[in-house]
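Let me begin by presenting the structure, written as structure tokens, before commenting on it.
Now for chain A:
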Amino acid sequence: MDLYAVAQVIWWVLLGVLLMGLAVMVGMDMGVGVILRYVGRTDLERRVALNIIGPHWDGNQVWFILGGGAIFAAFPLIYATAFSGFYVVMLLLLWTMILRPLGFEYRSLIARAAWREVWDWTLFVSGAVPMIVFGAAFGNLFRGVPFHFEWNMTSFYTGSFLGLLNPFAIVTGVLSLALATMMGSLTVMNGAEGAMYQRARGLAQVAAAVAIALFAICGFWVRAIPGYRLTGGPGSGVPQTPLQQSVVTAPGAWLTHFEAHPILWIVPLAGFAGMLGAWLASRAGRSHLGWWLGALAWIGVIGTAGAALFPFMLPSSTDPSMSLTLWNSSSSEMTLLWMAGFTAVFVPLILWYTGWAFWVMRGKVSAEKIARGDEHAY
Partner candidate 1 sequence: MRTFLYFLLLMIVAAAVIILAAILGDVGAWYFAWLVGTTMIVLISAAGAALLDAQEEHAAAEGLAAVGRHERT
Partner candidate 2 sequence: MIDGTVVDLSRIQFAATALYHFLFVPLTLGLSFLLAAMETVYVTTGKRIYKQMAQFWGGLFMINFALGVATGLTMEFQFGTNWSFYSSFVGDIFGAPLAIEGLMAFFMESTFVGLMVFGWERLSKGQHLAVTWLVALGSNLSALWILVANGFMQDPVGAAFDPITMRMQLTSFPKLIFSPDVQSKFVHTSIAGYVTAAIFVAGVSAFYMLRRRHMPLAKRSFRMAALFGVLATMGVITLGDALGFVAARVQPTKLAAMEGLWKAEAAPMPFNLIAFPDQARQENRGVVQLPDLLSLLVTHSLNRTVPAIDALERQAKQRIENGIPAVQALQALSRDPKDAAALAQFDAHRSDLGYGFLVQRYAPDLSKVTPAQVSEAARDSIPPVAAVFWSFRLMVGFGLLMLVFFVLAALYTLRNSAQEKKWLLTAAVWMIPVPFLANEFGWLVAELGRQPWTVFGVLPTWMSASTHTVTYMAFSLIGFVALYSVFIVIEIYLLVRAIRLGPTEHGDSGDEPPQPRPAPAGRPSAAHVTEPEG
């Protein structure tokens, strides 16, 4: 394997890691937004929930921004094709996501009940919709997306908005929402006390159970879906466009890798183990352990999708041979290597200061202090 192929695989893995980081960190904040109105019955309780993630949501959201930036930089053709193809869905995602910073920053600036009510619903919508879209996007990767290219790589999307809301994508979307809800509940358990803690505890268990069921359903369903198989082309580590390969589809082909390398079954099993563990841990009141197991669940779920799809990243249902793989849609060797260098320096740094920020703000959020009027709180 030459250097370019290695760099491509590194970036495929790094993108997976970023998506996992996004799912865990942004998912937990969005989960708190989704359950805000359920775990917080009074305004004070809701403020406690918001202040648990208050110091961190902004930093966490950068996982999302970085995820987008990394797709753009490392796989520009996927960024271009997916973002323009999923147009209406992307707008829904964007419009709900840009409401979120305002919800956090502006909600508690004014005490009027109607004002806060509006922002509470905003936080619900801006938590639920992006997580459903995130999951549904993965579902659509398995179904294939109707797009094709012209000679100069101009992409054309020929499907409709409703086509993206097919049953399989809805199931993966709800799976993503369930995992976010579970992580949000565990986060509230970490930072709240009393009745809120108990409500979050119950919710975490329900969400974990739903997630287990949906992940299992996806596993059986995917056997019936036509999978894609690369049958020829320039191969890895060769500069190319998507016009030079051949791809066939066959039912159950997404499980080829698992059949060829049974060791891969560890990945979905880790997903199940994480969900089950998070369930038991929240039941036992061990929310910090549960949070880490929830993170493992996300890693398992996204890892499973990656292992099944490899080397495909955006399969085309219009012309399977124009499907985007990591070999034909990645950036040049030089770009990938420069970016890998920056990642190697800055990701450890990010993990270090993010850890420090969480350590500084550790402990339970005190309802009395917020009630007393801590001027810096949300």
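Candidates were picked such that all candidates are chains of the complex that A comes from, given by their letters.
Side notes on the structure shown:
The criterion applied here is as follows: contacts are C-beta pairs under 8 Å (C-beta built on N, C-alpha and C of every residue); 3 or more make two chains touch, one makes a residue touch a chain; residues count from 1.
Just so we're clear, the structure is a prediction, and the values are computed from it rather than from any experiment.
Checking the candidates 1 or 2 against chain A in this complex, the single touching one is 2. The touching residues of chain A, counted against candidate 2 in their complex, run 51, 54-59, 61-62, 65-66, 68-70, 72-74, 76-77, 79-84, 87-88, 90-91, 94-95, 97-102, 104-106, 109-112, 151-157, 239-241, 243-244, 331-332, 334-335, 338-339, 342-343, 346-347, 350, 353-354, 357, 360-361, 369, 372-377.
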